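One protein chain omitted, others in place.
The chains carry the letters A, B and C, assigned in the order they are written, with residues numbered from 1 in each.
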Amino acid sequence: MNTFQRLESEVRSYCRAWPTVFTKGSGATLVDEQGAEYLDFFAGAGALNYGHNPLPLREKLLDYITSEGVTHSLDTATTAKEEFLLTFEEVVLAPRGLDYKVMFPGPTGTNAVESALKLARKATGRESVISFTNAFHGMTLGSLAVTGNSMKRAGAGVPLTNAVTMPYAGSFDDDVDTLEQLDYFLTDAGSGVDQPAAVVVETIQAEGGVNVASAMWMRRLGELCHRHGILLIVDDIQVGCGRTGPFFSFEEMDLDHQPDIVCLSKSLSGYGLPFAVVLLDPRFDVFKPGEHNGTFRGFNLAFVTAAAALRRWWTNDSLTKDVARRADTVTARLTALVEDHPAMFEEARGRGLIQGVECSEPELASAISAAAFEVGLIVETAGPRDEVVKLLPPLTIRDDQLEQGLDLLNEAVERVFDTEGDRLLSTSETASEAVAAG
Amino acid sequence: MNTFQRLESEVRSYCRAWPTVFTKGSGATLVDEQGAEYLDFFAGAGALNYGHNPLPLREKLLDYITSEGVTHSLDTATTAKEEFLLTFEEVVLAPRGLDYKVMFPGPTGTNAVESALKLARKATGRESVISFTNAFHGMTLGSLAVTGNSMKRAGAGVPLTNAVTMPYAGSFDDDVDTLEQLDYFLTDAGSGVDQPAAVVVETIQAEGGVNVASAMWMRRLGELCHRHGILLIVDDIQVGCGRTGPFFSFEEMDLDHQPDIVCLSKSLSGYGLPFAVVLLDPRFDVFKPGEHNGTFRGFNLAFVTAAAALRRWWTNDSLTKDVARRADTVTARLTALVEDHPAMFEEARGRGLIQGVECSEPELASAISAAAFEVGLIVETAGPRDEVVKLLPPLTIRDDQLEQGLDLLNEAVERVFDTEGDRLLSTSETASEAVAAG
Amino acid sequence: MNTFQRLESEVRSYCRAWPTVFTKGSGATLVDEQGAEYLDFFAGAGALNYGHNPLPLREKLLDYITSEGVTHSLDTATTAKEEFLLTFEEVVLAPRGLDYKVMFPGPTGTNAVESALKLARKATGRESVISFTNAFHGMTLGSLAVTGNSMKRAGAGVPLTNAVTMPYAGSFDDDVDTLEQLDYFLTDAGSGVDQPAAVVVETIQAEGGVNVASAMWMRRLGELCHRHGILLIVDDIQVGCGRTGPFFSFEEMDLDHQPDIVCLSKSLSGYGLPFAVVLLDPRFDVFKPGEHNGTFRGFNLAFVTAAAALRRWWTNDSLTKDVARRADTVTARLTALVEDHPAMFEEARGRGLIQGVECSEPELASAISAAAFEVGLIVETAGPRDEVVKLLPPLTIRDDQLEQGLDLLNEAVERVFDTEGDRLLSTSETASEAVAAG
Partner (left out) sequence: MNTFQRLESEVRSYCRAWPTVFTKGSGATLVDEQGAEYLDFFAGAGALNYGHNPLPLREKLLDYITSEGVTHSLDTATTAKEEFLLTFEEVVLAPRGLDYKVMFPGPTGTNAVESALKLARKATGRESVISFTNAFHGMTLGSLAVTGNSMKRAGAGVPLTNAVTMPYAGSFDDDVDTLEQLDYFLTDAGSGVDQPAAVVVETIQAEGGVNVASAMWMRRLGELCHRHGILLIVDDIQVGCGRTGPFFSFEEMDLDHQPDIVCLSKSLSGYGLPFAVVLLDPRFDVFKPGEHNGTFRGFNLAFVTAAAALRRWWTNDSLTKDVARRADTVTARLTALVEDHPAMFEEARGRGLIQGVECSEPELASAISAAAFEVGLIVETAGPRDEVVKLLPPLTIRDDQLEQGLDLLNEAVERVFDTEGDRLLSTSETASEAVAAG
């Protein structure tokens, strides 16, 4: 790792958790320079839902490159872009009855979020946006203002303005209705919360610690936005593209109205290529030509693989069913893990193939992730204190690989328990005794 | 173009100027669905300095994809990333005696600028940044605040703060020393301009209308920043990577100190793939691990083509010499054009292979661009009122293609002159007579 | 009122509610140009705690003016200022064991709040401040950012930044612990609420609708601030100077620590003269000489009357006892009023001589205020929808005047009930029936 230490900025992060040099990837497997294989339950932080270098897409990609198809086109029209648009309409929008226009905001998630916020502000003439505790929307200044993480916010070096944070689903005890509180802030003329342009929300907060909003909560949020004339922006960057089963994470939630704006990126290209879109209700298609631009809005290789991915996986419901089956497997195994180690874990949670276990101490999550790497499993931590072990296997992982990975996770947990278990048990017994004695 | 009108957001722009569907690209040539060929003097707004799909890079790219090299890696270590870093050190940094660390901020220019601004603010503990009139640095909120264009700024929908705009080189008559004015604002304790974290500057403002800062101006700006303890950020996104001849646009300017931070993107991958880096003086390597992140910071296909581009074109000075020779050709032809049509043009200007002619009326520039498209030349307008016809041919364009493209430009100008010439001449004669009579 | 309509800005407000021209004032009585007398239960919005033109102060004032004492002195030292400082120390600070330095921020409440916010930000190096729903702290930009009222906030014309609003005591049902929520936002590293410089709070929100924080709530808030290293600023502008009984509204609350900063104004001069002070813990005495200034920081007439008021009313506890007795009278009468008219009122509430009744419909409060004016009582509305009739009689009001004023209020209520009662009763019966039937 000398090269990276010498030449790369201190900001580098994942390479510290997984200190090896990777060379090849295929499906759910990564290989490093020493030839060691790893099962990848991280999947590019959700950018590799179909695994590494999926073959059906690779062939299309190689064909396109070989044929000298246009690679870079800004927002000029190209054959590949047209094909993507038509496929997206046919495979995604039309079957779901969604009436969206597609904006290409630049190739990353934060470009999409920034565009969504700009559109919502311009369309409403309002400046404030509501986001939620433990939200993650990106690192550029507009997106960072709606991101909760204090360490990342500190990187801005300026106050983050025009955003108000409200408690996400489940932030408080069950008897506190977080949406009733949001409604209060929007209704009470003295609340100090100015009428916002939009609410921006993730249906599951991935970076925030695998926090899951219920369908009911999302429906009520949609209703609340509609009632107050506030745009609802769903950031489906990490948990869209099938991560929860259906293409959009919200589509089985029976919302009264389609979200006004939806952001997609990460797995949209299907091949790990930088790509993002903003879907917007035509009523809010208010930018003038060129009012938002960017050099890499027309990355045709991504158009090609994205269209291929849609055709390969989204013209029927087999992937959605696979995800449901695999999700059940993960849920069962994580639940058992938590039950087996009550001193180590608070709970298992998640939806579809984004699931996690919250540890009783943040250090445990890091230790489990490190032990997993040692036994050949790539798995990340999440949450405000990195206290959650987060599982994001490729949606297309083979069932035996999934079981194998969960076995490796178990093994990693046991390794950590061997070291930390006695201490944790004695602490928790002491606590129990204190409660009993109290 | 029906697909685009129906499905794509109104924000689309270039496809309105060049209303055809492109299919293939090779070198300086684009081909559309009807088989029509165009000479490309736009080069992806500077992202295709080596032309479309350059063969030496394509082979490396195909090899890498075929071999199942890791495509997407966030900021884990990969073989392709290591190779890029070592090549960048060997080919770019070491020969120029530059001591920079490399940050991967995400794959676009605006990611790089946002990171640079965050770093400068964090490193200095100050919040304001100085930028220049007619600067263009990007569309996300932090970058947009240092961008001058009023239409694009209006897209933000919120006040753009913590930035102060100062007159760029040549904004006023020659007897006004713009840097003396900047010095006044920074020195006078009552100026109302708070001590900034950084000055961010383009050595040539490309989007701003091909405005060229002299080496002397840049040297004095660097000295001024150094004297006031302000970081100098050079945004070399559009005019770096050889656009002016040498790799960096500032490297022949004999600056006393290397810029504290340099942003590169656009042509860095050499193949039109989304890619960007921030180069930073190690003293300002102040981010904590993960304090800035992003999904597409590790796009290995770009690492591969970028390293290949550096090896192909930057291990000797032949490209730099080619650019100088071709630039002379362009300068000569544009100068003649302006001399031949004094009623149509204000002046020709530029440096290296970014050159342009400023029209006497903004509408003329659009008309020339449209006429050029009709005769088979892709050429863009720039400037606050889109009054400049901007030439950005690939650096590797064949000399005969360059001449051919300049011929087409001439032809386009003549077509516009046929329509508008009489009116312009009479207007300008009237003006001259008025002056003479006055 | 023609003069005012013709010459004064539309922003004028109270003169619309009480459309007559007042000439004289004495104690709790106002007289208008027609010689009509009014009992004043408004007391200059809390600026006339000792009534109009209190005789003991008037004599001192006349003496001072006649003797050519310095009237205006900025922050030079004067005899009158020294006398005020020594009296404040002797009568207010020393007996309460308070260790504060006194800052003269300018003569109004908003000057005091702005100074407090600036001090807290400078002392901590942090930028955000926590305020509460329905808070009122002033109309200049810094104070307005911590004020809740949406109509007043809209007057800013710019986003109000660096402030976060949290639910005030009693905003939600009893089972929601508002301070636990605040603690969550300050503790959770992903909450999106940046560590603030300070919390600014009124112990009773006067403009906000006579919302009362309990002693327990204030104690817990103080503890929370102390634990998080956040300054506690008490804005005692409207309810300090004896309005609740003791000199400070918080002094009988048994706080663990004195507030870090306290703002006083309104009744501080005792005579309705513009005057304000900021009391600050010496640890936060961080302004450089002249870093905050203002022309009317040294208004010696106010020094004179303020010192006289302290000597007259605060060297023993008789006024505090009087307030307690009178408060009981008001509470009893308002409680009876609410019981007598359940269709008109939600509840009676308040503390000391700031009490009010919340109406079931905002229009009722305005109607009662208008009817009160007709029968000779000046009484104001408050709350986000002006739904509360707020009683602020002079603390020194004679007991018979107090009873008389409460009689007049009753009369006003009956008048409104005569007009609106049938409608309200039928509405409320319908509602009751619906509930019963449901």
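Convention: a contact is a pair of C-beta atoms (placed from the backbone, for glycine too) under 8 Å apart; a residue touches a chain by one contact, two chains touch by 3 or more.
It should be emphasised that the depicted structure is a prediction, and the values quoted were computed from it without experimental measurement.
Across C:12, C:227, C:257 or C:398, the residue that sits in touch with the chain not pictured is C:12. When you scan C:214, C:293 or C:419 for touch with the missing chain, the hit is C:293. The chain omitted from view is touched by exactly one of C:192, C:242, C:259 or C:274, namely C:274.
Although one chain is hidden here, its contacts on subunit C can still be listed: residues 1, 3-4, 7-16, 18-26, 30, 33, 44-48, 52-53, 58, 61-62, 65-79, 81-82, 85-86, 88-89, 101-104, 106-111, 114-115, 117-118, 120-122, 125, 127, 138-143, 145, 151-152, 154-159, 161-162, 197, 237, 265-266, 271-274, 278, 280, 285-296, 299, 301. Mapped onto subunit A, the footprint of the missing chain covers residues 158-159.
Subunit B meets the missing chain through residues 127-128, 131-135, 146-151, 153, 159-165, 167, 171-172, 175-176, 180-181, 184-185, 188-195, 208-209, 383-385.
In this text, only the chains that are shown with their structure count from here on.
Common neighbours of subunit A and subunit C (chains touching each): B.
For the self-contact between subunit A and subunit B, the two sides draw on mostly identical residue numbers; the shared fraction is above half.
One simple way to say how far apart two chains are is to compare their mean CA positions; for subunit A and subunit C this gives 48 Å. Between subunit B and subunit C the centroid-to-centroid distance comes to 58 Å (mean Cα coordinates, whole Å).
The mean-CA centres of subunit A and subunit B are about 33 angstrom from one another, to the nearest whole unit. Looking at subunit A, one finds that residues 127, 151, 159, 161-162 touch two or more other chains.
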